[in-house]
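With one protein chain removed, the remaining protein chains of the complex are shown where they sit.
Let's look at subunit A:
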Amino acid sequence: MTATLERPAPPTPAEQPRRRRRLPGPFDSVTLVIAAVLIGIVVLPLGRVLVRMFWVDGALTIDPIRRTLELPGLGGMLRDTLILVVASSVLAFVIGTTLAWLNERTNARMGLLTDALPLLPFLLPPVAGAVGWTMLLSPRAGLANSWLRDLLGLVGIDLREGPFDINSWYGLILVMAFYAVPFVFMNASAGLRNLDPALEEASRLAGASTWRTLRKVTLPATAPSLGAGFLLAIWFGIGMFSIPAIIGGPAGIDVVAVRIVELLTFTFPPQTDVAIGLSGFVVVFVGLAYWLQMRILRRGRYATLGGKGARARTLDLGRAKWPARVLVLGYVFVSTVLPVVALVLVSLNGFWTPDIRWDNLSFTAVTTAVFDDRTTLTALGNSLGLGLVGGLIGILGAAMISLYVARRRTALARGIDIAVKMPAAVSNMVIAVGILLLLAGAPLYLSGSLLILLIGYLALYLPQASIAADAAVSGVGKELPEASAVSGARPARTFGRVYLPLMVPGLVAGWALLFIRIVGDLTASAILAGTANPVVGFRILEVFTSGSFALLASLSTVLVVITATVLVVVLAYTRRMSKLGVSASVGGVK
């Protein structure tokens, strides 16, 4: 230690102290403009829907509401919607919390396998799942039904159709539940992970059994997370269009979301009034669910984060360990793998029949259906382009907003944060309807254009972009940028050298999620796309209404392959980055 360090050259002229920083710098100004635009494309359409409900052709009226109330079968439709949403959410809640508990608190956990696999339906386009399940459990031609009939035949039970029928209440509820489980699983897992293990240990030491501890300590203490998961499942259910359209339609189960699309897209002339009236029901229902949850949660005080990330001691299930594992993996197999296998089989087989010609599988059918068909090819190109661009715009905009919110703890920043995440609480359907009202006709005439689709996708998936960006920003922490500033770096340099490199994995992951959502979207696509500018979601609906199931399977398979490819590449990339201590996840999957 004999070395000494040199003095830095003294800064040239004596500096004039600067005025206090109050005005936003150029970086912040740009952010505020972006925030205003992104919030605008959500709030304005919503406002438009609400106004349109009471204000038609320059006069105050209750005509839309009256005509909605006169809709034949309105009561039955509302009842069906309610039953479907509540039943599937409850089922998803039971499955999701059980999986989360097994994974977080018992030795049934199998690392990444059980951490990530239950989340997969979150990333697969629901429309692909709905088609896959139809291929599996259609009463006559369903593959699984045929396999089951063969099995039953061995024990002397001969059936001509069944034993299951996907186009039924239980089929619809089951598939909806599968797709809602990730919301519950994600929140319940986080809640269990953040719960101070000492709370549970204290209960055990006080003499309570495992079961009693679970009931009296674990569940009540994680109630906010569980409640949030349940609420998300409800919201997901109300806004969900593709599954009830494909599975519930043939069963005669009438759901509000499907009816809104029908009134706007498949009715001529479009019955906008009634669609808007129905949107009002959706808004009320969503608000009611939110209000109920707040009431329930406000009653108690809840423990959260304990000490330093202490992982709770896992419960040894003993002989029940392997059955529990089989249960978890079986669930993943049934909910996720089976429908995808059915899709792939039918598309490789060329047409939909229970008798798969195993030695004759080929890509010919997929090629003719998808790549030789001009419309489908255009739709595919449009969707990929929109996913790429929309994902990029969405995640970068959200990242700038997240950075702003994290650095400024002002009321304005908090307000922006809430506004950006708000669409999650409103049904996708309603926002899409609002955008249609606002932009399709005069003065912009964007109807059926790619631009209106881009705007629709951005508005719909803004909350997911924002949540992903938040994760990326919070992963950087507070001290790393501060250390940069103290080292003498200006804000722009701190952004380029510290924030950006550390956020890139998180942003790439967020982009992937948006891309997957946009390419697999059916809601905005059904309402906003037109035959001139088709997208995959729109094409799927067209094919579905024309009844070509092999084509439907091929399209869905392509969708699944695109999703899986993006997912695998991005996950491989983020895992490599995590070795440098920078972590990221795509919708919770690490």
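Basically, a contact is a pair of C-beta atoms (placed from the backbone, for glycine too) under 8 Å apart; a residue touches a chain by one contact, two chains touch by 3 or more; residues count from 1.
Simple rule for what comes next: contacts and distances are computed from a predicted model.
Colleague: Assuming one chain is omitted from the figure, identify its UniProt name from "ABC transporter domain-containing protein", "FAD-dependent oxidoreductase", "Acetolactate synthase small subunit" or "Iron(III) transport system ATP-binding protein".
Modeller: Options "ABC transporter domain-containing protein", "FAD-dependent oxidoreductase", "Acetolactate synthase small subunit" or "Iron(III) transport system ATP-binding protein" considered; the missing chain's recorded name is "Iron(III) transport system ATP-binding protein".
Colleague: Pick out which of A:Val94, A:Leu159 or A:Ala483 touches the chain that's been left out of the picture.
Modeller: Missing-chain contact among the listed residues: A:Ala483.
Colleague: Take the complete complex as the reference. Which residues in subunit A touch the chain that isn't displayed?
Modeller: Touch with the absent chain occurs at residues 1, 3-12, 14-15, 17-21, 410, 479-480, 482-491, 493-494, 497-498, 501-502, 579-582.
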